[in-house]
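I have a structure I would like to understand better, so I am pasting it below and will then ask my questions one at a time.
One chain of protein is taken out of this complex; the other chains stay put.
Moving on, here comes chain A:
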Amino acid sequence: MTTETYTPPPLPPPFHNTPSHQMHLITQGAEAHLYKTTYLSPSTPAALKIRPTKPYRHPILDRRLTRARVLQEARCLVRLVREGVNVPAVLAVDWDINNTNNNHNGGAGGGADDGRGNGAWILMEWIEGCVVRVVIQRWERYIKSRSASASGGSSGVGVGAKRQVDGEVKLQDNEIEEEEKKVKGLLRRVGAAVGALHKAGVVHGDLTTSNLILRGAEEPAAEGDGEGVSPDMQGEVVLIDFGLASQSIQDEDRAVDLYVLERAFGSTHPRTEPLFGEVLEGYRASYRGSGSVLKRLEDVRMRGRKRSMIG
């Protein structure tokens, strides 16, 4: 683990009032910071996605881009919640935080009034669970440790390791089959979740197994935790991170969504890649119209995700 000396930018209002023990920076991307915080009451967890302004952009352009992107994301999510798709609900949004803070909040923004905004944020429902990427990676390690020559006692060394009687025993063929059935079931549910999303008229734009949460699945508390145990794969698949999502019902956009997932899956889970077909089967069964998207997917595979060659 790396030591964190990074200090994130000051929080925009109203979050500059929030005690720091109720604000935990979880992750940060190029466009946004994600915090775990609370909504309304300290007992209700929530995810806060803050898009800070980018100082290198022209102030007016920056304001428009930030606003447009936050609203795009929020609109997609609200629509999906209405349609009953498993995504985090939008609890609150601010797409245009004032820079010229008035007397009520001690001037968190500051700076000259050059038309620059102060970023934007979305508060979302907190989804408890574990990202599908981690679940599959744990599963892959489990299978590896229990199959063929690998069963030399490499798993389960060190403090707190689970010492089971059959801890080092190779899996029988029928057990491996059972294990594969379990992952296949998960992958089908992934496909069904993507299908539900597309059926509702939204494409995600950045589908990876890191943007899927298996609700209720236990997060490994520490490195190597839960090793040697086949991970639980019960629970709903919830789609997250709609930062690049848009509303579309085009076969092309849908097929590109699947293609992006397929490529990401192949590089993240090489051992499980042969089972990716299960995702597509789950997708096929999820709504009418999936067939033509899967047909289109074959074209996309031939040429890559850019059709137009522009940009």
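Operating definition for what follows: a residue touches a chain if its C-beta (ideal position, glycine included) is under 8 Å from a C-beta of that chain, and two chains touch if they have at least 3 such contacts; residues count from 1.
Heads up, the rule we're going with is that contacts and distances are computed from a predicted model.
Participant: Looking at UniProt, which of "Translation initiation factor eIF2B subunit delta", "Alkyl transferase", "ESCRT-II complex subunit VPS25" or "EKC/KEOPS complex subunit CGI121" names the chain we cannot see?
Facilitator: The UniProt record for the chain left out of view names it "EKC/KEOPS complex subunit CGI121".
Participant: May I ask which residue of A:Ala92, A:Ile176, A:Leu244 or A:Leu294 touches the chain that does not appear here?
Facilitator: A:Ala92
Participant: Quick one: say which of A:Arg75, A:Lys144 or A:Arg263 touches the chain that got left out.
Facilitator: Considering the complete complex, A:Arg75 is the one touching the chain left out.
Participant: Thinking of the whole complex, not just what is shown, which of A:Gly29, A:Pro42 or A:Pro55 touches the missing chain?
Facilitator: Of these options, the touching residue for the absent chain is A:Pro42.
Participant: Even though one chain is hidden, which residues of chain A still touch it in the full complex?
Facilitator: 13-15, 17-18, 22, 37-42, 44, 71, 74-75, 77-78, 81-82, 84, 89-95, 97-98, 101-102, 104-105, 125
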